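Notes to accompany the following structure.
What you see is the complex with one protein chain gone and the rest in place.
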Amino acid sequence: MTITPPALSVFETLESEVRSYCRSWPAVFDRAQGSYLYDEDGHTYLDFFAGAGALNYGHNNPVLKRALIDYIERDGITHGLDMGTTAKRAFLETFQNVLLRPRDLPYKVMFPGPTGTNAVESALKLARKVKGRESIVSFTNAFHGMSLGSLAVTGNAFKRAGAGIPLVHGTPMPFDNYFDGTVQDFLWFERLLEDQGSGLNTPAAVIVETIQGEGGINVARPEWLRALADLCKRRDMLLIVDDIQMGCGRTGPFFSFEEAGITPDIVTLSKSIGGYGLPMSLCLFKPELDIWEPGEHNGTFRGNNPAFVTAAAALDAYWSDGQMEKQTLARGEQVEQALTAILDEHGGESIVSVRGRGLVWGMEFADKSRAGAVSKRAFELGLLVETSGPESEVVKLLPPLTVSPDELDEGLRILARAVRETA
Amino acid sequence: MTITPPALSVFETLESEVRSYCRSWPAVFDRAQGSYLYDEDGHTYLDFFAGAGALNYGHNNPVLKRALIDYIERDGITHGLDMGTTAKRAFLETFQNVLLRPRDLPYKVMFPGPTGTNAVESALKLARKVKGRESIVSFTNAFHGMSLGSLAVTGNAFKRAGAGIPLVHGTPMPFDNYFDGTVQDFLWFERLLEDQGSGLNTPAAVIVETIQGEGGINVARPEWLRALADLCKRRDMLLIVDDIQMGCGRTGPFFSFEEAGITPDIVTLSKSIGGYGLPMSLCLFKPELDIWEPGEHNGTFRGNNPAFVTAAAALDAYWSDGQMEKQTLARGEQVEQALTAILDEHGGESIVSVRGRGLVWGMEFADKSRAGAVSKRAFELGLLVETSGPESEVVKLLPPLTVSPDELDEGLRILARAVRETA
Amino acid sequence: MTITPPALSVFETLESEVRSYCRSWPAVFDRAQGSYLYDEDGHTYLDFFAGAGALNYGHNNPVLKRALIDYIERDGITHGLDMGTTAKRAFLETFQNVLLRPRDLPYKVMFPGPTGTNAVESALKLARKVKGRESIVSFTNAFHGMSLGSLAVTGNAFKRAGAGIPLVHGTPMPFDNYFDGTVQDFLWFERLLEDQGSGLNTPAAVIVETIQGEGGINVARPEWLRALADLCKRRDMLLIVDDIQMGCGRTGPFFSFEEAGITPDIVTLSKSIGGYGLPMSLCLFKPELDIWEPGEHNGTFRGNNPAFVTAAAALDAYWSDGQMEKQTLARGEQVEQALTAILDEHGGESIVSVRGRGLVWGMEFADKSRAGAVSKRAFELGLLVETSGPESEVVKLLPPLTVSPDELDEGLRILARAVRETA
Partner (left out) sequence: MTITPPALSVFETLESEVRSYCRSWPAVFDRAQGSYLYDEDGHTYLDFFAGAGALNYGHNNPVLKRALIDYIERDGITHGLDMGTTAKRAFLETFQNVLLRPRDLPYKVMFPGPTGTNAVESALKLARKVKGRESIVSFTNAFHGMSLGSLAVTGNAFKRAGAGIPLVHGTPMPFDNYFDGTVQDFLWFERLLEDQGSGLNTPAAVIVETIQGEGGINVARPEWLRALADLCKRRDMLLIVDDIQMGCGRTGPFFSFEEAGITPDIVTLSKSIGGYGLPMSLCLFKPELDIWEPGEHNGTFRGNNPAFVTAAAALDAYWSDGQMEKQTLARGEQVEQALTAILDEHGGESIVSVRGRGLVWGMEFADKSRAGAVSKRAFELGLLVETSGPESEVVKLLPPLTVSPDELDEGLRILARAVRETA
C-alpha cells in the first residue's frame, strides 16, 4: 500500500499542538464500517485499536445504527440533562434486566457526564463524602483520566506534570506483579495500613483497573483482585473498579471483575457503554452509598439520549445471553496463539512478554522504541495498533469484539510482518 | 393542562439520588422539535430552558438533523479521538472561515474532551503551564464545572462541598456590581496585586463569565470587562473567558465578549457549539500560548465526529451573516419588555430586578422561594423555566435562539400568569 | 562616632546567606544593658528595636537577671518538656493572679514550644480541630511566622515564596483602613460569608494582629476590632489575636486587645513573655476550646524553665499594678510629639504618615528606599531602628518599655537628624 502525504494543513495550522494520534497515523479518515476504517485517499485500515476501547461493537454497527437513525428520525429527545425520558428509561430497564439482575449486582446508576473522567471524578467525590477522608490509593501505572481529580490518581509522570499544580491526596501502591512475584501481594499496603506510624493518610478508597490498558496491558490475577477486595473490606476502604476500558466485554464477561468474583463498591463505565462510540459514562455504586444530594454533581451532557438508545440496543443485541463472552474468549485464544508464535519467532531478547485476556493484548519489546516502530510499520501495512506503557514500550491490541476470525488472522499476520520488518 | 403522575419507577428505584431536573419536572419526555418538548402522556411543553443553553438552535433542528442523518447513513467516522477526519477538517475550516477570520480572532483550536468541564480543565492547565503559577482568580457566583479543577474556581458552596477535599489554588474576587456600584471596580483585586504584602498568591490567570448563568444572570458591563482585560495585561495574568453558556450567540454576537471589544487569551466553548445538543467542547487560545506537548491533555471522546458535522452545519446555516445576532437582539427586546411589564405589575417589593442581554434573562424575586414556585407553576402551565442564583432566587429564561416571536409571546404570557398565581 | 569595619569573617564564610540584620548593622555586639548595646570595638548603640519586641524590659534587666542567676545557681530544672516543675507552677500562678484574674480573662494556658511560630501553629491546629474546617482568614500585610502553617497566613510575597510549595487554606481580607476609609469595614468579608455562591471556603477562624508590626505599623482601631469580634461571633468563626509582638505591654495594656474591650477565643504570646529575651511562647484559649488530646501537639523546648523564672519575675515586677501601662502611654505621647515634629518639618511629600500607639511607632516615607537610608544613617549615629512594611518603607520604633524619657529624647533626636541627613 502506498500512502500519499495527506493534506493536513488545517490540522497543522489551526489545531493545537496537543493533537497526538494524527501524528502517528497521518491520514484523513472518512468512513468506517465494522473492523475497517477508510481514508479519503481510498486506503483501508484494519482497526485493532477500536477507539481506544470505545468501539467494542465495531464501527457504525448496523444494529445500533438502525436504532440511532430511527430515534433521530422520530425526533426523540437528544439532550436531556437528567430529565426523565423514554430513552433513558429504556436504557435503565435494559441495564437492569440484561446486566445487573442476572449477575445479582445491587448497583444504583448515576449519569455523571458523558466522559470517563466525569465518571471517575464522581466516584472519587462519592467515596470521599461517604468516608469523610481525602486520601485515595491508586496503583502504579494507573490511568483514570485527565481532569484534576482523576489525574491525581493517574501514574504517568508526563500527564501528571500537565496539571500545573502539585497533585495531592493520592498514594500509589504496587500493582499486581510489580516485582515479578518476588514480593508478597499487598505486603507494603497492608503494613502501611496496620502501622499507626506509617505516615499514610487513611484512604477513603482504592481505585483499580483489573487490566491496566494505558499502563501497558498489566493483567491483575483474579486472586490478587480478591485479596484487594478483602483488604478493602477489612480496612474500611471503598473499592472502586474503573472499568472504563476493560468493561463492556473487553476481557470476556461484561464486567472485567466478574472473573474474580468480587463486587466492587463503586464501578465506573464509559467508552463502549454507549455502544456506537457516542459519549456516555456511568458510575455504579451499592445502594447504601447513594448519599448524594440532588444536583450535588452534575454536567450538561449527562443525558446524551442518542447514546442511551445505542447503549440499550447494544445490551439487547449482545448481552442477552452468554454468547458474546464465549466468543471473546475464543477470539482471545486465537490472538494468544498468534502472539506466542511471534514471541517464539523472535525470542525473549526482543520481546519481553505477551500478555492479555479476552480481546486486550500487549506485546512488550525489550528495545522500548521498537513498539513505536512496529506500530508505524503496521500502519503502513494497513493495520492500526497503538502503543502503551510508561515509555510506550508495549504494542497494544484492542480489536472490536465483533472482529471475525479472518479479520483477526489478517491483522495478526500484518503484525507479525511488522515485527519482522522492524527487527 | 392536567399532568398525570408519570411512571417514574425505574428512575426512582435505579437511578441515583443525585438526579435533579426530573424532580422539578416530573414528566417522562419522549420527543422534541424546535421550541417544544412532548412527554409520553401527550403533554406539550414550551422550552425556555434549551438544555441549559445547549440547544440554542432548538430541539432536533431540521437543518442539522439532515446533515447528521446523512453522515450516519454514509458511515462517516463516529469516534475519532484526535485523528484527522474529513468531518473534523470541515468543522475546522468552517470555524475559521465563519467565526475566526471575520472577527480577526487569532486562536488555535483544541478539542479537550466533549464537556464544558473538560474545556475548563484544559484552559486552567494551559494557563498554569504558560505562567508557571498555580493560583487562579475567579469571581463570586462563578460556575465553571464539576470536576475538581473547575470546581475549585466555582463559587457555589453546596457544589464545592461535594468535592470531599479542600478546594485550593483559587481566590474569588467580586463580580461586576457585587456591591451595587458603591465600590470602585477592581479596587480590592488591584490593591491585592500591587501590594507585595497582600498575601495573594500571584495568579496565573483570571477566569470569568461575561454573564453568570448559574450564578443568577449577573451581567458584566462591557466597560468592566475591558477594565478586567486591561488589568490582566498590566499584571501579567492570562484572561480566560468561559463562554460555555453565554457563547454561541446566546447574548447576540457569537462570542459574548465581542460587545466589549476584548480578545481574551483563552476561550472555552461547549453546550451549543455542537449545534444539535451533542457533546462537544473547544478550548481556544492565542497561538503563542500553544505550548502543549502532543497528548499532554487528552480524552476518549474529544473527537465526537457527529457533533463536528452538526457544529459545522450550524455555523454555516446561522453565522455566515449577521442575521442571527440581529434577530437575537430583537427577540431580547421583546423579552425585556414583557419582563418589565411583569416587574411593573408586581413592583420592587416582589421582584428585585429583571436583567439580561440577548436571549438570556433573569427575574429575581425578593422572596427567594418564590422563584421555585413560579418555575413549578410554569411547568404545570406547560412552560419549562429553570431557576438559578446561589439560593435559586432567580427565574432564568434561556429560550432557543430560533424561538419565534409568537412562541416567545406565548411563553412570556405563561410566565406572567405563573408569577401572578404564586403571589 | 566612627565605625571600624568589623571582623565579620566567620559570619561571612560560615554562616548562611540567609543572615539579615548583621548586614544592616555591621557590628559585632558584645554586651548590653537596659536601652543600650555595646559592640566589641567600644561603640554604644541606643536600641529602639528591642529584639524585634522581645526585649520590652530592656537588655539584661537587673531584676530578671538576679532571678535568673539565682535559679541557675541553685540548679533549678533547666529543661522540662511539659513535666510539672516548681518554676512552671510559679509562672502559672503568677500569670493567673497578675494577668488573667484582674482582667477577668478565662483562658487555659498551653506551652506549644518556645517560639512565636510554634504558638501560631498550635492556635491554627486547635481552631481547625474545634471547627472541623481547614480555611483560615488572615489580613493583608499580616505576619505570623515562618513555619508552613504560619506562613500560609502571612502576607509578604517574598517570605511566602520561600515555602517552595503553594501556600493554601488561607484567604487574605483587607486590614483596617486598607482603602483609607473609603470602603465600609468588612464589606467584602461579610458579603463573602453571607453569599452562598461566593466561593469562600467557610473559615474555621480569623487571625489578626491589633497592630501589624512587620506589616508596617498598621494600627487597627478599637471599633474595627470590636466589629471583627462581633463578625466572628455571628458567623461562627474563632477569633485568634496574635499578640506576639504587640502583647506584653507594647501598646500600653498587657494585652493589646484590652483597649478594644474584646475577648478573643485564642491568643498567642511570645517575644517578651519570657521577659529576658529567652525563648518562650504561650497559646491561650477559652476553656471550652481545650479539646486537645494529651501530647497531640508538643515540642522539645516547650518547658524552657529559666524563661518561666524570668517571665514570672517580669510579671511580678511590672504588672502587679497599672504603672507600666500608664508609663508606656506617657512615653508614647513623647514619641508621637517628636515624630509629629519631624513630619511637620519635612511635610507630607516626604513622610506619608506617622502612626502608632504606646511604644510602637512607624514613620512611612513617600520615597520607599528612604526608610532604609534613615535606618542606616541612624545606625552610624548610634541608634538601632528597623524598617518594616511590604517594601520596607516604614521606619519602625520599638524601644524597650523601660526606656527613660531622656533616652527616648536622645533617640528621637538622632532619628530627626537621620531623616534630615537623608533628605
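Chains: A, B and C, in written order; residue numbering restarts at 1 for each.
Everything below uses one rule, namely that a residue touches a chain if its C-beta (ideal position, glycine included) is under 8 Å from a C-beta of that chain, and two chains touch if they have at least 3 such contacts.
Bear in mind that the values here come from a model prediction, so they are computed numbers and not experimental data.
Contact with the undisplayed chain is limited, among C:73, C:180 or C:406, to C:73.
Of the listed residues A:15, A:30 or A:134, the one in contact with the hidden chain in the full complex is A:134.
Contact between subunit C and the unshown chain involves residues 6, 8, 10-11, 14-23, 25-33, 37, 40, 51-55, 59-60, 65, 68-69, 72-86, 88-89, 92-93, 95-96, 108-111, 113-118, 121, 124-125, 127-129, 134, 145-150, 152, 158-159, 161-166, 169, 204, 244, 270-271, 276-279, 283, 285, 290-301, 304, 306. The missing chain lies against subunit B, touching residues 165-166. Those residues of subunit A that touch the chain absent from the view are 134-135, 138-142, 153-158, 160, 166-172, 174, 178-179, 183, 187-188, 191-192, 195-202, 215-216, 389-391.
Everything below uses one rule, namely that only the chains that are shown with their structure count from here on.
A straight line joining the Cα centres of subunit A and subunit B is 30 Å long. Inter-chain spacing, taken between the CA centroids of subunit A and subunit C, is 58 Å. The distance from the centre of subunit B to the centre of subunit C, with each centre set as the mean of the Cα atoms, comes to 50 Å. The set of subunit A residues that touch two or more partner chains comprises 165-166.
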